[in-house]
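Here the complex is missing a single protein chain, while all its other protein chains stay put.
Each chain gets a letter, A and B, in the order it is written, and its residues are counted from 1.
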Amino acid sequence: MKATQPYSRRVVSRLLTIGQSNEFVLVLVIVVLCLLVGLAERNFWNLGTAFDIARNSLETVVFALAFLVVLLVGGIDVSFDAIGIFSGYTAAWIAVSGYYDSDIILAFVLAGLIGLGLGAVNAVIVDRLRLPVLIATLATRSVFVGVLLTYIGAFWYNFLPGQLGDFHYWQVIRVPVGRGSTSLHPLVIPVLVLAVVLWLVLSRTMFGRGLYAVGGDAEAARRAGFPVRRLVFMALCLAGLLAGLGGMVHVSLGGNADPYELVGSELTPIAAVVLGGASIFGGKGTVLGTVLGAVLISLINYSMVSLGVPAAWTQVIVGLFILIAIASQLMRGRRRARSLLAIPSGA
Amino acid sequence: MLNNGGRRSARVGAMWGHVRDAVRRQWPLLLCILILILVFSAAAPDTFPTLLNVQAISFQIPEVGLLSLGVMLTMVAAGIDLSVVAMADLSGLAAAQFLHAFGFTAGGPDSFEMTAVAVIIALAVGTACGTLNGLLIARVGVTPILATLATASVFSGAALVWTGGYSVVSLPGSLRALGSPIALGVPVPIIVFAVAVVGVAVLLNSTTLGFQIGLVGANSAASRFAGIRLTRVLVATYATSGLLAGLAGVMIIARSGSATPDYGQSYVLLAIVIVVLGGVDLAGGYGSVAGVTLATICLAVVQEGFITLHLSQFLYQVAQGLILAGVVGVRLIPSRDLRHRLHRAVAVTRLAAGEVEPADRDAPVPKSEPRRPGA
Partner (left out) sequence: MPEALRLDSITKRFGGVEALRDVSFELRDGSVGCLVGENGSGKSTLIKIATGALSPDSGSITVAGHSYDRLSPREAISQGIDVIYQDLSLFPNLTVAENIALASHVREGRRVFDGRGSRRVASSLLEQLGVPVSPDDLVGNLGPAERQATAICRALSQEARLLFMDEPTASLTWREVERLFSIVREVRARGVAICFVSHKLDEVLDISDRVTVLRNGQVVAAGPCAEFDRGTLAQAMTGRSGWAERPPRPLEEALPALEVRELSLAGVFEHVSLDVRKGEVVGVAGLLGSGAAELVGVVFGCPPASTGEIRVAGRRRSIRSPIDAMRAGIGYVPNDRLRDGLFLRHSIATNIVSANIGAVSGFAGRLRRGMMRAHGVRAIESLHIAARSPDALAGELSGGNQQKVVLARWLLRRPALLVLNGPTIGVDVGAKEEIHNLLADLSKQGVSIMMASDDVPELVATCHRVFVLRKGRLVAQMTGSECTQEKLQAEMIA
């Protein structure tokens, strides 16, 4: 009964595990979808498409990561879009009011800090009032939106000053395509870095492992010595920070600040997280899966547009996709469960 | 020996007693409403406490209230319905398209019968959507949050596709009559809402189906072992939510005279706020129709007060959030008390047996009921 197996068998079993994993299925779906769309639309297979899809998924990725962090500890945070627009709009408004030279990095830092503060508000309410995260964020969501529209302003800033306004024109890689050229937006790099950093934090630090532990079994986490309350608190703060950054991604990529936007489109980041294999009950989910989920949704949107499908259908399709994804996750889960029930003969 | 008449009046008396008790149990909400009315009346003594204002409030109540009743039912069954608004929109749209297809518009031919058929169509569409939800949840096994999130997207997407994004305007007068006051000065929507409230209350408290919904919500495993037909109960629950959403859809198009495919997106969260305010047990198994009704009234009062005082509507949003946190915080303490009482009672019998340590604040309630998601 040796626990160490020959190297080759370990490699095979590792491949099998990867093959059965949610992320692999996502990659497969993305590839298949690309092939299908590529068949229908010749112009699909070029770098420009990839660049565009990448750019369109940035906002979703950041928001989805914010949702993921709290979902891991078993909480459902519905205030992330409110925090996003609050932070993004406020940072833009501060720039417009001339309080600082609209340096883009400063804008992001500012938005992040505001988001962090709002996330801390969530955290305090959950911690002090001992409310379930869903209820608390339902409440804070209305408060954030209300305060934003009342006290900070309800104007739609069509043009933003300085770097903030130009940002969405920036390019980092320029590739000649046909008679023109296409470019990759530089924001892709920091977002990728953010994702990688978050992945490292979640998988390599005790904070990250603590989140998974609490989500898996909060009581066992408490017994093992994890500071459960503190972990939930910090998760909510971190989510706020990420949401704030997401809001600034939205504002800067759009080149304008509309305080009425975002709120009402919670579905997309949540869909990305769910497609990425996270469990709505907590304890399960990965950065890679979430990113792939966001890319998939972006891809679907892009395909709809390039195939000429009316925008209204996108909602329907995304909804159906989520259902299919969940159903297939369920079926895989059930298969595993059934094999656990049967007692192996000769055991 | 009571004669028949005596027994009947005794039963009526008992019913009133129940209603009284149910309302009395919602004292935090009642207090809230009272305080709000007093504050607003004091702030605007000429404009707030008028009949006109009451009528204005009573227009807002039915739409959201009907949606909230639907959400409440699903939460009692330990689920949730995030697709109520989408179902309402789709149902309203179906009715409007039906009328238009037969040429019934504002200023054109009008027929009471056609309107009645349109209403029935709306209700049917809503019920069908709800049934789909129920089947997804009970048969396929998708968790309610995700299932209804997805179907919300599908339903509202379908509505968008159907109209190409446009609203269906100019609906005939007989439909619009549903949204306006009748002889007694009481708007029809209020009557409709009141009937729905009574209906849902009767369903939940006095019928076997309602009884089973509560049991399924409290402990679905034990329900299965008790021979309760889970699929049937869950489908009925979500179908009813769909029916109520369809009714709300009718109310919406009657009031505004047009059907907009994505109207009222913010109503979903408002409905959840109302339901939670109304005292539903987040773990399932218990909900109060009186609570939901009062919560609807409470928030409508707040909104109307803000309008009267010319306060920003956005501040209304803030108020919504504060009220939610406040009332739930207060009520959560008594219900945590109940949980502690239960835990302590169970523990006392085990204390003597030396199996459990005394009142540990963070000690888990024995993992007796299957874990419920969502919070």
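Assume contacts are C-beta pairs under 8 Å (C-beta built on N, C-alpha and C of every residue); 3 or more make two chains touch, one makes a residue touch a chain.
Because the structure is a prediction, the values reported are computed rather than measured.
Trainee: Check the options B:228, B:307 or B:322 and report the residue that touches the missing chain.
Mentor: B:228
Trainee: Of the residues A:37, A:184 or A:213, I need the one that contacts the missing chain.
Mentor: From the options A:37, A:184 or A:213, the contact with the absent chain belongs to A:213.
Trainee: Taking the full complex into account, what residues of subunit A touch the chain not shown?
Mentor: Given the touch definition above, subunit A has residues 1-4, 13, 17, 203-210, 212-213, 215-217, 219-221, 223-226, 279, 283-284, 336, 340-345, 347 touching the missing chain.
Trainee: What is the set of subunit B residues that contact the non-displayed chain in the whole complex?
Mentor: 205-212, 214-215, 218-219, 221-229, 285-286, 342, 345-346, 348-358, 366-370
The criterion applied here is as follows: only the chains that are shown with their structure count from here on.
Trainee: Provide the C-alpha centroid distance between subunit A and subunit B, rounded to the nearest whole angstrom.
Mentor: 31
Trainee: In the complex, go through subunit A and note every residue touching subunit B.
Mentor: Residues 75-76, 78, 125, 129-136, 138-150, 154, 219, 222, 263-264, 267, 270-271, 274, 280-281, 310-320, 322-323, 326-327, 330 of subunit A touch subunit B in their complex.
Trainee: In the complex of these two chains, what residues of subunit B are touching subunit A?
Mentor: Within the complex, subunit B touches subunit A at residues 136, 140-143, 145-147, 149-154, 156-158, 160-161, 164-165, 265-266, 269, 272-273, 276, 282, 312, 314-322, 324-325, 328-329, 332, 336, 362, 364, 371, 373-375.
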